[in-house]
Structures are given as structure tokens and as C-alpha cells.
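Accompanying notes for the structure given below.
For this depiction, one protein chain was excluded, whereas all remaining protein chains were kept in their positions.
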């Protein structure tokens, strides 16, 4: 299987600029300098500001950028987030790609903050999932933290999550426990979570040595409460499935440790930012 | 400036799998075969099906995939979109990445279809913008077409769009016309569009030789109608800014040729798909 | 299909230097500084000067380069084009690769200028083709512009050109027109050209809505003249095939809008440049 | 310094196809199969046939290709070189890139053969240089061998060539000999050549232990003859500079072992090939 | 910071083959087939067999390979590990790179097995470290598991290890605890370990909420025993520094949970493998 790591900024610039920015090359004088600022056009929690600034510097290392509002801060409509100085051509080439990163990442941070506030419960952590945009996981997970949320596993490699599809490969309970034992032997420090759809499963899983956490999928608040009551050996509980801004407070009140929400990264509304040229010439 | 082209599928697999899928390696037998299908959990216009299928084949070239519903088709909740057969380990490793592509691209196609239907006017084309997800432009532009929309320029290289920030670099009209002439000389087949915020600008731009299209930014239906009335030499008009499912029909009725909508690609709601193992073993 | 974007300068340095420049490492003192200049050994139109200078800076970012003659200028034998200052080792490592770019790109600019001059007709544009050197298209297309020519499409993605091999896939005229209509719907701003070998085809194509341009392949001046006389709806005409410095003036006089010439990029004679060390030491 | 190895075929396909082949996607049915052949339109020595065939297979691994004439063979106008069967879309996408490789590489093989024939002297070898097209060195060096020539060093890493610019860094003769000794110690198996512009230098260099070969730059036949007469210890002599099809026989008669010619790779005329669809449908 | 993921097999083939395998191209007939086997020349625990086999398949996808002994098995001198059938040229090109992977990875597995055996204590796990060969971490960590060892963290991203250099950045204990709290909030599932050189530190660290594990660096068996006696809240203890085959049993007997050994991956002795052609021709 081909696996490739690539800088998402370089990739985004490549797809936007391709063989060249014709407009800028023909309509902006080569040596013209300019100042500009990226302005929020609505209230939001900002994220991706360093990435946005980095886009300008990759287009032209001589561009000077200043991040005015750090990730996690609340911005008001009309406020500056990043300020830029340099060649006008370079600023205009970078503009759209920088905004594309910032609008999405700030959308994630803003939506996360809304869930954290709605949950209204410091003890429960709002988690993201692996339902991220292909190529942007690292950035999107950081935006969730900027919004006050917490990160579930980064990928398939840093935590074990045994889901329904794994469990449907039926081997008996002793075989299952044996496999957990073998995993513990090779990877003693990795956290192991198992998904449960029914309370009956929860009862089984809390007895298996090596299980650190149980994912309670699509359960009602009442079921979640029952599940939590089965807790043994410091096992943690995560609620997932169908969480909305309306029901998150009730879920949080059930005693679960974590609430994971795919929408944080798969369906945020983009925040509206624009680049304003503040001074041209000289 | 560093510019890099990379296969978004390989990148997405790399960020998800990293140094290895621990769960699958320890809990799924190496030789186990399985069948699976990707099922829509809500009504939608599908897109990204070929990309989803390709994810499985990149993880394991021996996997067999069949796209059951082509891009652009309407799927009902519970219907299959892609069917898969192969090693269970490979299917499970690919699952999330495949769904991540399909949920976003189908979200775009679905939202585009909603706008096309709301516009209710065959003559007007619903266009996307460059407000796409970094790294996914090619795929997202194809999803817009699947939804019945049309593509604006792909990037900075295949069309000229002179925007307010370019125009703020003030040189007089004759200098502007001279630059268009020079551009036409070097790139005779490229289409040239100019952005106008005010009717006065429209009056000027329709007189400049070489202008193919005018972008009417943030104008009211009344203004749009006036602008269209100024048309000369087959110049085309594009409306943009603040288009919603509510107002798109009124905009379409003004006589503009194109309506461009950033939200198609920056704020679609993800469509809910899941992978179901239909047969395991043998 | 694997598609890769890579910086042609980095690729060229890699293939030349490989695991190391043995000569320089053993025969040039590590700290020695030097000045050098790239000199034309024959009269030419220069192109690729920025690329040449960039080669030195990629080998060693501390090298200082100055482009003395901009692309498109005429250089006389013995004149400097680029001047360089920095570590002698770095200059010598970069020398050959820099010259390899400049000799070819200046060859293209020079040949283009010869054709433009021979055509002797401002109204007709001398176009390049896609017959470029693998890996160097962007640079070679810029060299054509430096020579006074114009660019045909950059690749298969930014313009449609329906050639004999496409047309040999015979479907009737109404099917053909329907496909053009469908293309226009999805990609309203792309230019569409059709290739014609016979006047009869020209007569058909000028009637099809959506055709912007007709390629007249391998026609005699008399045939070209007849074809041009069939012009409707502002359709443009391009002559191609068998164009030489001898016959280009006659072709240009037929009224065609464009003359495309593969030889500009596939068979230029390299211009002779050399690097002269002007000061060594200190 | 950034150094990158990349497959020139993948790079060439990427720059030609970019975000997609619009013509083929809209005008060629998806499932249509076809046969095609690449035909020479003039007499030539072919090279690059395997590369040309590989282009088709990279676009679509299901394409079947057959190389009909091996590299180094003489082809007559109208004869097939490569035959292809597969999806029409895939064949048309690959066509131009395949031809671009073959036209250039066959141009090199053909020009090399002309020089070999003109030299008319089996004992003397016609060598290429490092004046190759950036990104294509490996392929171009193979084309020289196909034409009957021989390869000089592949790059800066596999042989030492101490040129005027290295020598201008003046240290005395004993220092120079000492550096050759040190090089021999670390890299005992690498061949060492020194460039001489004057007979006086030849006299010096033949006495230095470790020198394997002397490059006689821009000398007349008479000077070359004198230089060869100074031969000691099996040192080899290479003539370079200003070699043409007219004077190569006289140079070859001077007794030098090698004649190196930059034009082989920097200024070949492209050979005219075309792709003919021989059967479409079924 | 530039970060790149690349396939170590492709990289290794590239550095070995470079612009081509001259010997094979000139001395092995193009169509000749052969069988071969990779044979251990000494007793060892094998690892890297799949990687070795993959090298052959990357050189030539038509090569057939069979892994005869799975990773973790003991091989005797003279026994086959991998068997290969295919074109002789392809086998010979891949040979050295395949052996280079297998000799190193089997060396690691063999050394790990020696430590596991010497420790003689099932309860204690023998861990690797991040002292791996640049570019081979994933493969080397798998070889440790093949030898019966366990993996410490894979890199800086999947576990926290606060070492002396971090601690030397002195802030008081409350600040330290606060930072652990903040980390727990953002990354609730990551394991946190702290390095201790002195028992006094151990006493402090066992009291800090959120600490999962303590690294006891360079302590004597007596000190280790004392440290372990301080255990609270299920904290785990890891011994590191100066572990040898001679002292590992005594360390294991102190009650620590883990013993980490850099030498497993930084100083294994390569295992001697060779490739034998078993049948040539046909």
C-alpha cells in the first residue's frame, strides 16, 4: 500500500496555482509592496492562524506575517486575525489558500466551543473522531483542542478500538481475552477500547482484563446511566452517536467520561474571513 | 515556493494508518475473507464513489470493488453504494478513509442539487468557487458536476479573474486595457473576467476589449437586472455573494448567466454512510 | 495512474550530483569564494535566466545571483546574462545544470523570435504546442512567450481540442453536438477547438454551437484561405502542420488567427553559454 | 540542497493531464476499446520505445503494449514501432507524452548514428556529455548507446573531471598531485580525467601519477596529433569542442581514443512519430 | 520543518541501483528465468522476511516469492528463509537490498531473544527504545516483537516521556502538575511517563496525579527495588541504562515492569544470509 506524507500547505498551493497565477502575473507590478490583514466577517473561535500565516511564507519567504489572535481566542466581526506585509503578487497568490485553511479550521473550533458550552460540564470531555477531512487530520485535531475539546486517537496506530465489525468476526470470549493478552505483551502502553451497543456487552467487557475504555454507541441517556453504573477497575466510558447541541447536556449528565462527536470535523460551517489590502505601493 | 502534487488517497491512508493498524493486526485473522457494502443512512446525491472504491484497492490490490450507484444518482436511506469483497483486515483498514471521502463529496453533490433545484432555471448555471478543501479541489469540483452544477475556474492558472484587490492597485483605465492586450497576446485562449461591485464599474468594463465576463459581487436583484441590461459583445455575467437556497430563485430570474456559491464546497453537511460486513469467513 | 509534481531544478541536480561531486570535493578548498558570470557565446534571445539563477541558490542558499539580462532580451556573443558570487564549490556544482536549462530555454526563445519575425504579421499569433520536453512544459511555454510567441493550451485540462483520433470514434453529428452541449453545461468557461483536415469538415464545424476555434491541419495556403472565408460566429482559425521559416509568411497572409509550430519546443538548437570564473579567492 | 528522484513518466503525465483530460472525458465513451500503433513518419534510429510503451501502461495498467522495433534499430517512414491495445480513453490520454519521449530519444539515437558513421573509425568512441535535458539524463544516455555511441560519466559522482574552472583555483603542481593521491586513497576505483587547453598542459599531466585520461579541449587536428604523441602510462585522450559531422572524420584520424559531442543530447532534431488508431470499437 | 514519509524499500533500491545495474544488464540474458533461495548461514531468529520478499516484488512484480520461515522463528545454518522464482536479472538486482534488510532485522530479533531468555522472567517485558536506525523504525520495532520483546513508544507522538532535559527547565512542582492536567484535558488517552534518576524524585512523582509510569534511569538493582517499593496508584516502573546480557536477570528480579535496552536496535550484529541460485534457465 502506498503511503505518503506531504505538507498540506504545499499540496494546496500546488492545486491552486498549478502552472501559474495568470491574473497576478499580468495585472500586479512585480516589485509592488503591500500590507494586508485577514479579517473575520463574523464572530468565531479562531484556529489555523499559524497555518494561514505559513501559507504566505511558503509562497514567498520574504513575506512578514504576524498572528494577531492566537488559536482558541474569540474574534468579533471586523477584527484582524493575521497581518501580512510583502510583495503584492505574493500576497494575492497565497490569499485563497490561506483563507481556505482558516475558514475550515475556525469552523471546527467554533463548533467545538458550542458543544463544550452546551455540555456545561467540566468533568466530561468532548472528543473528536477519525471522521476528518482527508489530508487535514493533524490540523483539524488541533482545531478541536483550540475549541476546548479533546482528541480521541489520532489514527489506527496510537490506540486500539475494537468495533462491531471486528467483533462480528466471532470467536468466543476466551479467544478474545487471549488476543488482548497478546497485544498487551507486544504493546504494553497502548490504550484498549471496546465498542458496546447493548448493556449486556458492557457487562462482559468490564470483566476482561486489559480493557481500558468502553464506547457506548447510540445509547439513550437511561442506558448510558445504567452502563456507567457497571464500571469496574477504573474503566472509562465514552458516549457516541446522535449527539446534538440539544441533547449533549443530558448525555453529559449520565456520568460518562467522554462524548465523541463526528460532526465537529465532518460538518462544521466555514467561518467567513476575508483579506483586505490595507496599503498598496511604496 | 514548494509545490507538490500528491495522491489524496495515499495521503489520507498514511495519516490514518501511520505505523500500523494495531486493532486489525491483533483482532482480525490474517487470512479471513469478507464481503461488505457501503450503505447510505439518509437520502442523498452520491459522489466520490470511485474514490471510495479506490481507497480499498490501494490498501490491497486484491480487493474487489463494485460501484453500485454512479456519481450523480440519488440514493435512499439503506441502499448500497459500493460493494466490496476481500481480506477482512484490508477492508477494515480502508473503511474510515473511504467513508471520509464519500461523506464529504456526497455532501457537496447533495447541496449542489438543492441549489440547482431551488434556482429552477435551466438557463442559469450554478457554479462552484475556489473555496474548496485544501488538497481535495479536483474531487470537490467533480462532486459539484455530479450534483448538476458547473465548474468555475479550477485554479489561478486556467482563467483570469481580476478582483477588487487587483483593481485597488490603481493604474488608470488605459494602463488596464493595455495589460489586457498584453495578456491576450501571450495567452490568446484564456477567458478574462473582472469583478464589479458597482454599476458604474460595469459600465466601464463592458467597453474594454478582451473582457469576457463580469463578476457582479454582492448586488441586489435589482442591481443585477440593471447590470445585465448593460451587456455588450456577448459578455457574460456572474452573480456572487450571499446566495442562499431562499434567494437563489430571485437571483436566477435577473438574467445573469452564472451564480457562484462558495458554500457548495466550504460548508456542505456530511452525508451519513456506514460500512456493513455482510459475510465473514470462508 | 501515478501523477507527480516535482521541481525540475531539484530533479536535475539530483541526477547530476547523485551521491556527490567527487571532483569538487577533492579539488576545491571548502571555504574558497569566487565570482562567476554566465556568458553567451553567440547572439540569441535569452530565456530561463531566473531558472538558471535558482539552480545556484538551490545548491547553496548563501550564493548571491543577479540576472543581468531579462528573459526576452537579445544577448550578443560575449555578454553576461547572470552573475554569481559565493563558495567556489557550490558554483561549480551548479554550473552544468544551470547551463543545461538556459541553453535549451534560450534556444526555444530564439527560434520563436525567428518565426515571429519571419511571419511579419502582428495580427497572427505564433503558438506553441504540447510537443514539449517531458518535465519542462511550464518553463518551455514561458520561453515561447519570451520569444514573442503565444501559448496554446498548457495541457489536456485547460482547453478542449477534438482531434482526428477523437473524431474517428464515429458517432453522428447530432451526438457530437449533444456532447458539446453537455461539456458546456459542466465547464462553461472552457474553450473548445475542433481539428479539420478537409474544407468539408470546416463547413460542418462552423455550424455547431459551442465551437470556438478550428484547427486547420496540413492545409495549403489556398485551402487555408478558403477555410477562413467560411468563418461564422467569431470562430477562430489555427493553421498547423509543416510550418517552416520559409513558408510561415505565406501562411500568415491567409487570414488565419494562429499558427502553431511543434518545432519551437521539440527541435530548438541549444544556445551556447559558458560559466566564467571572474575572481577566485578572498 | 534539495535533491529529488522522480519518475520522468509520472512527472510528464502530471504536467500534461493536470486535473483531467477534458476532451477525452467528454468525447470518448468510457468503455470503448481500440487498437493503435505508433508510426515513424521519417527514417530514423529508434530509441525510447520501452519508455513510450511504459507511458501507456502507467496511464492504465490494463493496456497491452508491444514494442515492435527495439532501440537501436533503423525504422523507415510508415513503419510501426509500438503497438497498443486497450481503452480508447487511456490510449488518447497517453498519446502525446509517449510521443514526446520517443521523438526526442530517437532524435538523439539518430544524430549519434550519423556521427558514428561520419567518424568512420571503429577504434574511436563517440561520447556524450553532461549537456543533457534536465530530468532525462538516464534516458538520453541510453539513447546515445542505442545510436552506437558510448557514455561519458553519468554525473558528477561516477568519475572525476578536473576542468579549467577547477584548475583556475591555482595551487602548485605538488599540491595538485597530493590531492589526486588523497582522492585515490578514498576512492581507489574512480577514473580521473584532466582538461587541457594547451600542449604544455598535456606534457605536465601525463607525468602525474593517477591521471587516467586527458580531455583535449578545442584543439586543431594537428594539436591533437601532437598531444596523442605525448601519451604515457596508458593514458587515454578525449577530443572535445567544435566537433561537427564535417570534421569528425579528421578528428578521429588523429589517434584520440574518444570524441565527445554535446550536440548529441542538447540539439537533436525531433523525429516525427504519430499515433494511428487502427481499430475502434468492440 | 520538512517531514517526508517514504517507502524504505524504494529508497534502498534507488540508492543501490541508481541509474542502472550495469553488471546485470550486460552479463545476464534479458529473458533468462531462475530460482533462488535466501539461506541463513548461521543460527538466528528471523525477522524482515516479508520485507525481503517485497524487495524482489518491487524490482519486478512478476517475481514469485514465498516466505518459508515466518518472523520470530528460529532458523538453522543452511536453512532456507525465502524462496524466489522469476527473471534472473530481477533477482540479481534485488539481492543485496533484500539481504541488507534481512540481516539487520534478524540481528535485532536474535539479540532481543537473547535478552528475553537471559531475563528469565515472563512478568517483566523487554522494551526497545527510540534509538533506532533512521528510516527503519517501524521495521525495527516489528523485529523486536518478533524476537519476543515489546515496543516502547513509537515516536514522540504516541506517548509522553518527560526526561531530565525537560525537567531541567525548572518550574516548580505545582506548575508541573498543572501542565500534566492541561495535557490530560487535551489528550485524555495518552500515557505519561516521567524519568527519575534518584529515589527522591520517585517519591515526588508517585504523588502526581496523571503520571502512569516512571523511568528509573541508571539505578542499581538495590535502588530499583527501593523505587518499586514506592509504587502507588498502579504506576508502572521501567528500568533503563547499562543493561547487559549479564545483568538483565538481576534487574528483572527487582520487580520493575519493564526493562528498556537501546542496544536491541542500535548495536545488533548482522545475521549472515546469502542468496543461492538453485536453478538457472528454462
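Just so it is clear, A, B, C, D and E label the chains in written order, and each chain counts residues from 1 on its own.
The criterion applied here is as follows: contacts are C-beta pairs under 8 Å (C-beta built on N, C-alpha and C of every residue); 3 or more make two chains touch, one makes a residue touch a chain.
These numbers come from a predicted model, not from an experiment.
J.: Which of these touches the unseen chain: A:45, A:92, A:154 or A:224?
T.: A:154
J.: Of D:121, D:151 or D:223, which one is in contact with the hidden chain?
T.: Per the contact definition at the top, the residue touching the missing chain is D:151.
J.: Going by the contact rule already stated, which one of E:37, E:152, E:187 or E:236 would touch the omitted chain in the full complex?
T.: E:187
J.: May I ask you to list the residues on subunit E that touch the chain which is not drawn?
T.: 1-24, 26-29, 32, 34, 58-60, 88, 92-93, 95-97, 99-101, 103-104, 107, 130-138, 154-163, 165-166, 168-170, 176, 179, 182-183, 187, 190, 262-263, 266-270, 275, 277, 280
J.: In the full complex, which residues of subunit C touch the absent chain?
T.: Its contact residues with the unshown chain are 14, 19-20.
J.: Can you list where subunit A touches the absent chain?
T.: Interface with the chain not displayed, on the subunit A side: 5, 137-138, 141, 154-155.
Criterion: only the chains that are shown with their structure count from here on.
J.: What's the overlap between the neighbours of subunit C and those of subunit E?
T.: A, B, D
J.: Assuming a repeat means more than half of the contact pairs shared by residue number, which candidate in C-D, A-C or D-E repeats A-B?
T.: Repeat interface, by the over-half criterion: C-D.
J.: Name the chain whose C-alpha centroid is farthest from the C-alpha centroid of subunit E.
T.: Centroid comparison gives C as the farthest chain from subunit E.
J.: Does the subunit B and subunit C pair touch with the same residues on each side or with different residues, judged by whether over half of the numbers are shared?
T.: At the contact between subunit B and subunit C, which are copies of one sequence, the residues are largely the same (over half shared).
J.: In degrees and to the nearest 5, what turn takes the CA positions of subunit C onto those of subunit D?
T.: Fitting subunit C to subunit D on C-alpha atoms yields 180 degrees.
J.: How far is the middle of subunit A from the middle of subunit E, if each middle is the mean of its Cα atoms, in Å?
T.: Spacing between the chain centres: roughly 31 Å.
J.: In angstrom, rounded to a whole number, how far apart do the mean CA points of subunit B and subunit E lie?
T.: Taking the average C-alpha coordinate of subunit B and of subunit E, the gap between them is 44 Å.
J.: For subunit E, give me the residues that contact two or more of the other chains.
T.: Each of 5, 19, 154 in subunit E touches at least two other chains.
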